[in-house]
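One protein chain is absent from this view; the other protein chains keep their places.
Chains: A, B and C, in written order; residue numbering restarts at 1 for each.
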Amino acid sequence: MATRIFELEKPKLKNPLFIEGLPGIGHVGRIAAQFLVEELKAKKFAELLSSHFMHYVLLQQSSSVHVLKNEFYYVKAKGKGRDLILLIGDSQSIDPEGHYEIAHEILDYMRKFGVKEMITLGGLGIGEVKENPKVIGAVSDDGLDKKYKNFSIDFDAGSKVGTIIGASGLLLGLGKVYGMKGVCLLGETSGYPILPDPRAAEVVLKVLMKMLNVKLDIRKLDKKVKEMEEFIKKIEEMQRKAIGQMMQQQMPPRGKEGKEELSYIG
Amino acid sequence: MATRIFELEKPKLKNPLFIEGLPGIGHVGRIAAQFLVEELKAKKFAELLSSHFMHYVLLQQSSSVHVLKNEFYYVKAKGKGRDLILLIGDSQSIDPEGHYEIAHEILDYMRKFGVKEMITLGGLGIGEVKENPKVIGAVSDDGLDKKYKNFSIDFDAGSKVGTIIGASGLLLGLGKVYGMKGVCLLGETSGYPILPDPRAAEVVLKVLMKMLNVKLDIRKLDKKVKEMEEFIKKIEEMQRKAIGQMMQQQMPPRGKEGKEELSYIG
Amino acid sequence: MATRIFELEKPKLKNPLFIEGLPGIGHVGRIAAQFLVEELKAKKFAELLSSHFMHYVLLQQSSSVHVLKNEFYYVKAKGKGRDLILLIGDSQSIDPEGHYEIAHEILDYMRKFGVKEMITLGGLGIGEVKENPKVIGAVSDDGLDKKYKNFSIDFDAGSKVGTIIGASGLLLGLGKVYGMKGVCLLGETSGYPILPDPRAAEVVLKVLMKMLNVKLDIRKLDKKVKEMEEFIKKIEEMQRKAIGQMMQQQMPPRGKEGKEELSYIG
Partner (left out) sequence: MATRIFELEKPKLKNPLFIEGLPGIGHVGRIAAQFLVEELKAKKFAELLSSHFMHYVLLQQSSSVHVLKNEFYYVKAKGKGRDLILLIGDSQSIDPEGHYEIAHEILDYMRKFGVKEMITLGGLGIGEVKENPKVIGAVSDDGLDKKYKNFSIDFDAGSKVGTIIGASGLLLGLGKVYGMKGVCLLGETSGYPILPDPRAAEVVLKVLMKMLNVKLDIRKLDKKVKEMEEFIKKIEEMQRKAIGQMMQQQMPPRGKEGKEELSYIG
């Protein structure tokens, strides 16, 4: 299968802005994008499945299973706003090759909607907890930072010489091949792996609201993130178990019918 | 090659129910499905080979080699029963990507037989030995648990927020893409890797017999599982060796003919 | 590229017997097959390259490089003998998936020459040095051991419940799909990884000579293996280095022309 997108609907969108918020450091991008999806009442129109996600399904409260996926949502423009496509999801690729494959798949799909501009969201691990985290910006092209200068984004990041790992970086970087430009917004976060960082997501959301020219009640964020923390701890424990169990899925062949065979069932 | 199915026969089946029991935790699913294959005298009609299995063959009592494979069996309906397709095998994929590839291959093949419903079997590691293990159920779709409510399945599993690893989970979760629904039956087991757990398999079998409306003499199970334990211990030792030997399969090129070459054979 | 066979010549062969001797435990199969290639003056007719070999070339005495490969040789029948195809090489796949890919590639190619029977050669690690190592046999099909009963092969191997790792096992096991049968000859060897085991190769060669009905001066074997040992030690040291160096092949991008860029060369 590799990676495949399943469409639920074919929305007609006018010059949509593409916003990516997949899980990553501090879950910053995911929290922010998910908040937008809910508060803007975005509508899901496609799902992406990939053999580069972990090989398990999640068990939900309702006892139904959930395959790991990425989900595309759209929001039709209201007032001064613009049509939006939002990408959220459960997982990014678990191997480098899959990261490229999925990024190309997404960009190829976005091109079909006429996407010319994107905003990717993520966290930037800085190794300490900061009272007032900043939003660090990276752009797809030299000089493009000027376009985004009125949104309280720190464009000095380059001086620290770093990398942007995974979808947020690759989508922006590979976008050129698909005729897309854009900016990556990284909320400063401690980088401690397990816990989601609502503070970092909040500052990213504030910049985003300015850019999108929308007003959302950001106070709801805290409560939701609280609930999320315990959930994530459980899930990560499950993941550790999952890796351990991969070793157990092999077994000897079924015994042959002949008498001289060692007889067994499994 | 990747993954390929070799057909031995093309059985005509009416709305068959697909049951999967590949090796996993406690070998619960495999033991249960294998028991059905033998007791219902199911007939093999196809084999699945994959480059995502380990790169060795097993040596059988008869000194013939056995390639790792998954096997499809069918049972024609008798009395009130339904046509069945049973999937058992020696191994699951040894890498995450292969798990997806094989699941899609299986589902694609099952669709050709008109499969609309499946039951996948496995174990649920709970970290302790339980006197009376339960059968935990997971369904492919919200609300589907009601359909299976009369079979002593515990559908509270979701509250524990877990994952179903490998074929049992992926087949159920990806089945939606292929128009299939179903249930996964997980027998509670300690999760200790090496030993097969006949108790967990037994409770799963009891639920299965109710669902399939068949009566089988489940007392045979114990004896067969006993024989199996020693066999599995040997096999797992072999597997550890196999991994060690992977490092040894490289060698310098054959010496050139010229005198000035360092001459050697291998 | 994956795996590809490059033909140097298209020999016409009558019902050829295919013999495989790639590197493995104690280099038993490789030593034996290489000896046959040299003593029977076999002619190379094809080479197999694969992206599943290590990503380096070997430097030869002549300062020319040698890409890792597998090589096909043929010998035309003389007297009572049969046309032979011999496969030797520098390496087996370094990952499980490649083992399957290469085995299928080889079998597919062999089928074009009408191969119906094969002999695969290898070592069986028994954890101790034995005065008189035996040749353990495994066959592709139940009952086929009877066909080979007159050649001093021990067909009790099955009772030890083991595995045959890599090409020797997979070629035999997957051969069924290609309409081929055969036997695997495993010389008992200590299993100590680095050193080639000429004693094990010798007993395998003795069985082989009987089967092929040829007489070769097996005393040459010792001298050649001596020379080989030092060579192999050097190569294996190189391999360890090679793995260490994989980490070093990445580097920052070239500096941009602008003054504000950190300027550097590499």
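Definition applied: a residue touches a chain if its C-beta (ideal position, glycine included) is under 8 Å from a C-beta of that chain, and two chains touch if they have at least 3 such contacts.
What you see is a predicted model, and the numbers here were worked out from it, not measured in a lab.
Among A:27, A:55, A:134 or A:199, only A:27 touches the chain left out of the display.
Residue-level contact of chain A with the missing chain is found at 22-25, 27, 30-31, 34-35, 37-38, 53-54, 58, 60-62, 66, 68-69, 71, 88, 90-94, 96-97, 99-101, 104, 125, 137-145, 155-166, 169-170, 172-174, 176-177, 184, 193, 196, 221, 224-225, 227-228, 231-232, 235, 239. By the touch rule set out above, chain C reaches the unshown chain at residues 1, 6, 49-67, 94-95, 98, 231, 234-235, 238-239, 241-242, 245-254, 256, 258, 260-266.
Rule of thumb we're sticking to: only the chains that are shown with their structure count from here on.
Taking the mean of each chain's C-alpha atoms, the chain whose centre lies closest to the overall C-alpha mean is B.
Where chain B touches chain C, under half of the residue numbers in use are shared by the two copies, so each contributes mostly different positions. Ranked by distance of CA centroids from chain C, the top chain is A.
Computed from the mean C-alpha positions, the centre of chain B lies at a distance of 32 Å from the centre of chain C.
With centres taken as mean Cα positions, chain C sits 46 Å from chain A. Under the contact definition stated at the top, the residues of chain C that touch 2 or more other chains are 142, 161.
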